[in-house]
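Here the complex is missing one protein chain, while the rest keep their positions.
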Amino acid sequence: TLQHIFKEIFKAGLELQENDHRKALLVSRRKKAEDTIVQVNQDSIGDGIQRLVAGPCSVESYEQTARVAESLKKHGLALLRGGAFKPRTSPYDFQGLGLEGLKILKRVADEYNLSVISEIVSPKDIETAEEYIDVIQIGARNMQNFELLKEAGKSNKPVLLKRGLAATIEEFMNAAEYIISSGNENIILCERGIRTYERATRNTLDISAVPILKQETHLPVLVDVTHSTGRRDLLLPTAKAALAIGADGIMAEVHPDPAVALSDAAQQMDLEQFDQFVEQLKKYGLHTNEK
Amino acid sequence: TLQHIFKEIFKAGLELQENDHRKALLVSRRKKAEDTIVQVNQDSIGDGIQRLVAGPCSVESYEQTARVAESLKKHGLALLRGGAFKPRTSPYDFQGLGLEGLKILKRVADEYNLSVISEIVSPKDIETAEEYIDVIQIGARNMQNFELLKEAGKSNKPVLLKRGLAATIEEFMNAAEYIISSGNENIILCERGIRTYERATRNTLDISAVPILKQETHLPVLVDVTHSTGRRDLLLPTAKAALAIGADGIMAEVHPDPAVALSDAAQQMDLEQFDQFVEQLKKYGLHTNEK
Amino acid sequence: TLQHIFKEIFKAGLELQENDHRKALLVSRRKKAEDTIVQVNQDSIGDGIQRLVAGPCSVESYEQTARVAESLKKHGLALLRGGAFKPRTSPYDFQGLGLEGLKILKRVADEYNLSVISEIVSPKDIETAEEYIDVIQIGARNMQNFELLKEAGKSNKPVLLKRGLAATIEEFMNAAEYIISSGNENIILCERGIRTYERATRNTLDISAVPILKQETHLPVLVDVTHSTGRRDLLLPTAKAALAIGADGIMAEVHPDPAVALSDAAQQMDLEQFDQFVEQLKKYGLHTNEK
Partner (left out) sequence: TLQHIFKEIFKAGLELQENDHRKALLVSRRKKAEDTIVQVNQDSIGDGIQRLVAGPCSVESYEQTARVAESLKKHGLALLRGGAFKPRTSPYDFQGLGLEGLKILKRVADEYNLSVISEIVSPKDIETAEEYIDVIQIGARNMQNFELLKEAGKSNKPVLLKRGLAATIEEFMNAAEYIISSGNENIILCERGIRTYERATRNTLDISAVPILKQETHLPVLVDVTHSTGRRDLLLPTAKAALAIGADGIMAEVHPDPAVALSDAAQQMDLEQFDQFVEQLKKYGLHTNEK
């Protein structure tokens, strides 16, 4: 039993070390007490004002994207999301318009004075992306694509990092650490649901991850209500919950005609539903620039 | 495209089938469109007013229980929870005071004019329980203890049914169906977190289960913030989220001295924390009978 | 940091205690080094000989059961399983023949000189069951129905305890501890798959649970290949794996006409498939009493 006690002291020592280790993370609030505010053109993410990021799952055409942009503008929203490079389970599914998509996003952003968030999937595309978009998104499937994280860490653009499909919160923070330790501290975390046994929703929204991430890190935290639920009818209630629990913003997908969308048809709102979505959320604290 | 149309017809057929099956459930909203309101003495659960059910994990003594009751009373809360029969992973852990615990609950409830919710674990105890408590709780581990469900279905007391540790929403509704089809339609559902790979919380609160259950069934839905998170620091934020998403109430554990609690020491609030918890939640819509 | 070190020592102390606690479990190999051999009439489970337990999911009639018994007999197998009390997700699904089913099992067992294993779901039925069956099965949904475990612990019949749908190995061992600490050490553990996100199989067979349980406890361990996979085409390969990894036996479902079975139609073998199953497994170490 003496041996046992020694073992336990060693173990305790090890845990102490781990503690220290965690303390050492640059994304940790122990390292930096005050909130990081990520500036995206005229908007600040993480400044206590709760914002909405919205747009189509995939950029399909200038017209489609412009119609969504118009709707955002109408509501006083300034953050447009849209996929140009689409990581898809099957190689035979629509893979996005690629560079063409980024160009459409840029044109629309300029015309409507919006900021653009779009996913980049390859380290070599980071540099190009910087010309066209305002925030580089790293998607759930690439959360532990460390080469991509390091490359994004060298960018001068903010990075929106999505939690991996089955990533623990600790792994998620470490993924962000890859970015910050490469030099980029403008990181926005995004909870987007985790994979569980439950089949009523596409993923299970881990709502308690929001206050945990807010406590443990100094980074802003968004909630993607579209991918976490995969159900149009759950977008509004989960968005309310996300605002109430203290998320810095919501992400949601909207498409002028979801039925013909080239991806995620079942879960995008149409423009009318989006109007109601925004109107409702304003009562729950959502900020818009509307007068 | 002809092939495509056929495919769509097939798909629609399948959905129809599923629809039919689900429609048949007595707990389903398709069977009964209006909300079921469960009357618990002077309080109504499910009437659109959001309530708080609180109390110690285990009833340990008259004094401990009375102190909590006093705190509830002070805040205008009328629903006291407390465990007398405790289902514990290990046979060597404290198993609750049993009948003695029910008697303490009854005495305290009478003195403070509260209603009492307590877990029953054995079909043979249902009858006895009716003399002492107002709502029979069926715990997560017994969600598919069908003999217990059927017996509770024959009771004239309301039943609070907790979701199983790894139960799907469909299984949860079917468990409630065992109760309702045995004759008791006074059922309150309770989301209490599901088992996932994530270790930052004791369970993962499946917040989107609340709107799904509200849509699919006509039964009131509570959220147990204590067991879903297992962390005192997450009780308040998750309770806010639960209120925002439309839960009919919150369940939480409070103990006069959590450090010496015989179960769940790490996650119960003390009385001071509870005061703050209630005050905060009132701003988010929590109803109390306080003047 | 001194404070920290103290904390860690306390924590270490706590862990030590837990260690001791685990050591204290009566099912633990630290408590009893040699294997427990469970005698079921003429057969010994856990004696190093790998056996097969087979039979229909539900007992439906004398004829159906007798035809399976005949097949077992032909192969020199002595352990018949069959469900009389069926815990079903929906109250509207076939719930088993109940006592009538136990009587059929008894009659068939006597005529064919077999031992019978059947699930009991209610504490009050344990005593009755003892008249009709040789091994009391406690099913996955009831693994933490502690009242049932304690009652089974008072029985003089062996208990086959199935792992819960999402039970950890530690919870599984503690469930067995409820039985052994109530006085019954004739316990057979049964791995039957756990609930995961994967949908290709009904559950995910946790094959490594077998060597872990064999190391940690002194109890025999079976593998239920039917419920873990839910697919007829996987019964043979998973049974081979189970034998190779050192399981004390295999459980599998066989029905004279699976297509019309009242439960689990998709996963039961017919008699011909069962013949091939047994013949194949003999080459992989399965024991039969055939000459």
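The chains carry the letters A, B and C, assigned in the order they are written, with residues numbered from 1 in each.
One rule holds for everything that comes next: contacts are C-beta pairs under 8 Å (C-beta built on N, C-alpha and C of every residue); 3 or more make two chains touch, one makes a residue touch a chain.
Since we're looking at a predicted model, the values are computed, not measured.
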### Chain not shown: contacting residue from A:D43, A:D134 or A:E177
A:E177
#### Entry: Contact with the hidden chain (one of B:R29, B:R195 or B:H255)
B:R195
### Which residue of C:S44, C:S61, C:T204 or C:Q273 touches the chain not shown here
C:T204
### Task
Please pick, from A:Q42, A:S90 or A:N156, the residue that touches the omitted chain in the full complex.
A:S90
### Message
Counting contacts across the full complex, list the positions on subunit A that touch the omitted chain.
### Response
21, 24, 87-92, 121-124, 141-142, 144-148, 164-166, 170-171, 174, 177-178, 181, 195
### Query
What residues on subunit B make contact with the chain left out of this view?
6-7, 9-14, 16-17, 166, 195-197, 199
### Task
State which residues belonging to subunit C touch the missing partner chain.
166, 168-170, 194, 196-201, 204-212, 215, 228-229, 233-234, 237-238, 240-246, 284
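In this section, only the chains that are shown with their structure count from here on.
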### Message
For the two copies subunit C and subunit B, is the contact made of the same residues on each side, with over half of the numbers shared, or of different residues?
### Response
same
### Message
Measuring from CA centroids, which chain ends up nearest the centre of the complete protein set?
### Response
B
### Message
How many angstrom lie between the centres of subunit B and subunit C, each centre taken as the mean Cα position?
### Response
32
### Message
Roughly how far is subunit A from subunit C, centre to centre by C-alpha average, rounded to an integer in Å?
### Response
45
### Message
Residues touching two or more other chains, restricted to subunit A: which are they?
### Response
166, 196-197, 199
